[in-house]
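Sharing a structure, written as structure tokens. Questions coming.
Removed from the display is one protein chain of the complex; every other protein chain stays in position.
Now for subunit A:
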Amino acid sequence: MSRLMEPLSVGGVIGEVVDNFIPSVNLNVTYNSNRQVSNGHELMPAVITAKPRVEIGGEDMRAAYTLVMTDPDAPSPSDAYLREHLHWIVTDIPGTTDASFGRELVSYETPKPVIGIHRYVFVLFKQRARHSVRPPASRDYFNTRSFAEENGLGLPVAAVYFNAQRENACRRR
């Protein structure tokens, strides 16, 4: 299982966003029906404008899951004083389905990286009961750990992240 966790710890997701966990549920995030999110790969801003299709595993449809998408490098990776910026929360996703079956607590906000290369992290939590997750006050200064504490979500069950820069950023150097 540590082979799945290596990109997350090398990329700094484990440590800055979440704590070390054991992944137990499959998580597939796909933009535009052909661009799948893999850890650390870069996606163009044009691709990530609309919300992705998030398919989750799990044993059965009785379990409810919560998906959180944040940007830990807001507004700039070298000086992230707004860490983290919240982009999307979907709750009450039944197991083995996708995010469209859940309830969108915080609507999807298109990532707009201005300075530098930002990481965008999808974190999946398992809920103890349905309707137990409350939306946070604001999108800025979001903290995934404290959000999980407040809503009784515990450690995550899956995580994936991708990188994005602004459209006309220097890519050849």
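Definition applied: a contact is a pair of C-beta atoms (placed from the backbone, for glycine too) under 8 Å apart; a residue touches a chain by one contact, two chains touch by 3 or more; residues count from 1.
Note that in this section contacts and distances are computed from a predicted model.
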Absent chain [UniProt protein name; select from "Large ribosomal subunit protein bL17c", "Superoxide dismutase", "DNA-directed RNA polymerase III subunit RPC3" or "Calcineurin B homologous protein 3"]: "Large ribosomal subunit protein bL17c"
Absent-chain contact - pick from A:12, A:45 or A:95: A:12
Residues in subunit A touching the chain absent from view: 10-12, 40-42, 73, 76-80, 115-117, 163, 165, 171-173
